[in-house]
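First the structure, then my questions, so here it is.
Yeah, one chain of the complex is gone here, protein chain that is, but the others are all in their spots.
Let's look at chain A:
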Amino acid sequence: MDLDDDSPPTDAAAALRLIQDQRSATARRLDPDARLLYWPWGVAWLVGFGLFFLRFAPGDRALVDLPSWLPLTVLFVLLAAAGTIQAVVSVRAYGQVSGDSARRGKWYGYAWALGSVSIYAGLGRISEHLPHDLAALLWSATAVGLTGALHMAGGAVWLDQDLFRLGVWISVINLVGAFAGPGWHPLIVAVAGGGGMLVAGAIARRRQQQRQQP
């Protein structure tokens, strides 16, 4: 055992430095890089909805001649990848911490899972009776709406301003997209939604670095 470490810090300045260094070092290790939580989702929306717009542009045109199955497949693969990255990063950071935070995270996760399933089950039954372009709008506007609402809820749970603002932003652009109509909605979601997530990730990261400074 190191006998030395039972001794007090040499002076007040050393004690304060020790506190600050230790707190920032711990926070750095326990807080996952915010970019890893935001950016994969932003890229998924940007690319996935972007391809959807290019293939199913307004007026039933195809701006780029892609196979019709490609946009949705890419979107779902990228969303699954983003979910996996988020899960791995969170478990690595918070996996050994339990208590109230862990419970909040778990319940929030359940809200996403159960909320999605319950909504999509209903949508699936309606959308089969709709023309393709309206079915696509119904699906994406509902999915994006749920995402916006849950981001706002997450902001409320953790009192996280960035997360809440992102939720507001997503809800507003979803509204704009829904009024713009079929064909335009994916473009707005890709550029403003996906781009908004990339910006939010950069802001959250900067805030995090300021917090972690000793």
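One rule holds for everything that comes next: a residue touches a chain if its C-beta (ideal position, glycine included) is under 8 Å from a C-beta of that chain, and two chains touch if they have at least 3 such contacts; residues count from 1.
Heads up, the rule we're going with is that contacts and distances are computed from a predicted model.
Missing chain, UniProt protein name, picked from "Universal stress protein", "NAD(P) transhydrogenase subunit beta", "Transcriptional regulator" or "Electron transfer flavoprotein small subunit": "Transcriptional regulator".
Of the options A:29, A:106 or A:132, the residue whose C-beta touches the omitted chain is A:29. Here the missing chain is touched by one residue of A:6, A:65 or A:128, and it is A:6. Residues 1-2, 4-9, 12-13, 15-16, 18-19, 22-23, 25-27, 29-30, 96-102 of chain A touch the missing chain (whole complex, contact as defined above).
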